[in-house]
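Let me begin by presenting the structure, written as structure tokens, before commenting on it.
Left out: one protein chain. Kept in place: all the others.
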Amino acid sequence: MTLGFFLICFPIIMSLIIFCIRVNKIRNFIAYLSTIIIMAAVGVFTFFWVKNGSQIMQLSIGEITEAVDKLILIAELILMVVVTILCFKYKKYWISLLSIVPTLLIAYFELFLKNEADTDIRLYIDHLSILMCLIVGVIGCLIVIYAVGYMHGYHHHHIDIEDRRYYFFMILFMFLGCMFGFVLSENLLWIDFFWEMTSVCSFLLIGYTKTEEAINNSFRALWMNLLGGCALAVAIVYFGIKAQTVSFHSLIIMGQRISDHSDMWVLMPIALIAFAAFTKAAQFPFSTWLIGAMVAPTPSSALLHSATMVKAGIYILFRLSPAMAGTRVGLMVSFIGGFTFFAASVIAIAQSDGKKVLAFSTISNLGLMVACAGVGRAETIWAGVFLMIFHAISKSLLFQDVGATENSIHSRDVEDMHGLLYRLPRLAIIMFIGIAGMFLAPFGMLISKWSALKASVDESNILLVFFICFGSATTSFYWTKWMGKIISHEHTDEEKVRDITKKNELISLIVHAILMITLCAFFPLLSKLYVDSLLMEMFGTYEDVLPISILYILVAIIIFVFAIPFFAYIASKKMKTNIKLSYMNGINVGNNNEFVNSFGDPKQVWMSNYYFHKKIGQRKLMMPIQVFTTAWIVVLLSMIISSAI
Amino acid sequence: MKAIICSLCYVIFAPLIGGLLDGLDRKISARMQGRVGPPLLQPFYDLNKLHNKQLIAVSKSQTFLMISYLLMMILTGALFYAGYDILMCFFVMSTASTFLYFAAIVTGSPYSTIGASRELIQMMAYEPAVLLACVGFYLCMGTFDVAKIINSVVSPIVYLPGFFIAFVFILTIKLRKSPFDISTSHHAHQELIKGLTTEFGAKNLALFQLTEWYEVTFLCGVVGLFIINSNPISIIGAIAVVFVVWFLEILIDNCSARVKFDLMLKISWIVTLLSAGVNLLILMINR
Partner (left out) sequence: MSMVKKSPWVLHYDGSSCNGCDIEVLACLTPVYDAERFGIINTGDPMQADILLLTGGINSQNQAVVKQLYDQMPRPKVVVAIGVCACTGGVFKECYNIIGGADTTVPVDIYVPGCAARPQAIIDGIVQAIDLFQKRSDEHELLMKNKGKKADLKTKENNNSSDKGNEA
């Protein structure tokens, strides 16, 4: 359908236009207009698809197929040149190899080895693609609206950084277009192009501030993602030669139909694509790029590194999961995912920088989703899809909120958010909603854990059961202590902080919060209406993942969790409570903030959370984790590749 | 229908059972220490007195958070005794504990905050064992539903001894008994005055006490769940085992000193991993 094509091309064209406009007010207006058009387009796209019966649609683009294929090839070569130039400019020569080798390999394959009689289906639209389009369209556009206001405040504050907002927004829009292309593509060569494009967009955005740290971190992100791209290229070429097709779904179907030893070669491209997904989804050992990406301005963290780009890796793994179930690839993927889930949540406990906590929690949640994909059962994919939806909304909400808070209080350390509820009430309440959505019962995360636990037991995946049990304990620790920080009584009598959050930032935040609450309240409905059909398409069978009794309990619990505090609040309002000073052994100065020291002078109270950074900090744990996970991947990949040859 | 009756019985009788168990606890501890001890109904007198005091708080939000804590805990027990999904019950209980944490930390008082942080560490220490116990039930019974688990032919403990040990181990943490009573303790003022409950006066403390009784009844129910099978006589066996476990907790409480939180975390996780883990492994292999 042309709308699909429009979704891919329009943002890219808009990005180029935006690059040329240097006047802020006009560019902002065009940005708003474009986001509204994109959101409307996504809405209309979904509507028409649902109206046509929500069927799987495999579309070709007719006579221009070959021309578009050639265009994509040329674009990929241009990309390779751009990356090489940048690598040489910043003297990171070896990284250019990671771009040149796979691109030339793909080019050679496409020009000489490709099967001309291959199918010309280019777009594949089903429940999962529509879901991804919705996530990218709605959340991505909201973040762009947020970014307009945020970047204004950002440059106002950081005067030392060159104002290249036209460039920033160009890349944001380019990225949106590439994501649409990525999730709608059926042809593996197209997928490879859009994959590389998202890697390069991420690279360019991280290096936006052009400080030395930013440049180093951006190159680290680049080489890790390009390494994944290499694996992807090798997988595509191998599959293309052996199966004489580059259709993504043929790969998946062949993977599901492995019956005897001669079919085992299919596992190799699947394993390599899974490896590429690891780099994109920042699993251990490839997590450091995501941590380093936090130096970029907040909208890029929100868009790329939590809500959308990393979901590209998850999307690929979800697509592959029916083929991975019960195989060595599934074992590799589920272990890396589960281990990442647990290890990243342990390190997150030790972080006090708000964005770092969010980064590690992103890695952790992605780990759980990856593990769900690796197990490959309908129940885990059900859990994974919900995790993905909830995580996208709440993580982008939290990143935006932390960014807005940083603009107001000039710090993003969680310790400085002590008593935020009394200083910046709106932002604090939204932050509270976001964090609650991440882990409290009965919201999405929790029911996903329920389902994932059940499925892991069914699949006899013992390690994953342990990872989920221990990881869930550590996860609730670092989220709850952050929530406690926000509502805790404020100890300093600082003058009121000025809430300088711009209107458009607030709009985005509030829409996110409303979406979050609505989803929490209505997700049993969502499960019945949408996700079940998604699973039906993927697995071909329809088992009721969530038994009816659980659904009813869930609805009851949701109602209680919303109603009980509400009614308790109303009831307690009527009670005449006598307010006492907090207990400080009788030496409370009288304002709950200070106590009398031994000289008789008032001394400030300062309460901090536990971080344990000497025991479980990043510095201590990162190295052993990376060694361990690298060893696991190397061992399993070698086993898979050797059995394939 | 039966489910609703059971839940109602729980809602009405759990405070009585919890209070009696609490009184028995104090009496037995006193006798172990060579004293006479308070009367058996002392916890009810305490609750009555707290109820009759002037309503105080440090922060206005404390009361509604404590009421929410109480109601969520009642919901947990009600779900359990109605025979529903045990994993969901524990998830709801973790939400209830979060409300308790909020009620303590919203005051910003030093003792309360440290007690609350330690409470979080306690939650982190016991959660794996609790989740693994549910997994154990699922493995051997094929379902999370309590109503179906109690109808099994063989008592679950035959298959789940390791899970039982892990669960009883972390019961020490949940019941706030030495050596794991790091966040708040039943005894006279310790290193953190009253830790988590420092800023709870009168009514709020009464709510806390009441919720503890509901929680105790729920946890004892879970311990009994390991023993109950379709034979009605097993109920007597379950009650006996619950009393034995309860006595063991009191004994450990009186014999040990409090440990630091990192030791508590390490020990509980190691015990969970070893006993529940090995049990899980054996069950999975024999499937």
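Chains: A and B, in written order; residue numbering restarts at 1 for each.
Basically, a contact is a pair of C-beta atoms (placed from the backbone, for glycine too) under 8 Å apart; a residue touches a chain by one contact, two chains touch by 3 or more.
Here the structure is a predicted model, which is why all the values come from computation and not from measurement.
K.L.:
Check the options B:Pro15, B:Gly108, B:Gly201 or B:Gly277 and report the residue that touches the missing chain.
P.N.:
Only one of B:Pro15, B:Gly108, B:Gly201 or B:Gly277 touches the chain omitted from view, namely B:Gly201.
K.L.:
Which is it among B:Arg35, B:Lys148 or B:Lys266 that touches the chain not included here?
P.N.:
B:Arg35
K.L.:
Hey, which subunit A residues sit against the chain that's not shown?
P.N.:
578, 580-581, 583, 585-588, 596, 600
K.L.:
For subunit B, which residues touch the unseen chain?
P.N.:
26, 30, 33-39, 42, 45-46, 48-49, 51-56, 188-189, 193-194, 197-202, 205
In this text, only the chains that are shown with their structure count from here on.
K.L.:
Under the touch definition given earlier, write down the residues of subunit B that touch subunit A in their complex.
P.N.:
Touch list, subunit B to subunit A: 54-61, 63-65, 67-68, 71-72, 75, 79, 84-85, 87-88, 91-92, 94-95, 98-99, 101-102, 105-114, 116-117, 120-121, 123-125, 127-128, 131-132, 134-135, 138-139, 144-145, 193, 198-199, 201, 203, 262, 269, 273, 277, 280-281, 284, 287.
K.L.:
Tell me, which parts of subunit A touch subunit B in their complex?
P.N.:
Where subunit A meets subunit B, its residues are 419, 440-442, 446, 450, 453-454, 457, 460, 462, 465-466, 468-470, 472-474, 476-477, 480-481, 483-484, 487-491, 549-550, 553-554, 557, 560-561, 564-565, 568-569, 571-572, 575-584, 592, 605, 607, 609-610, 615.
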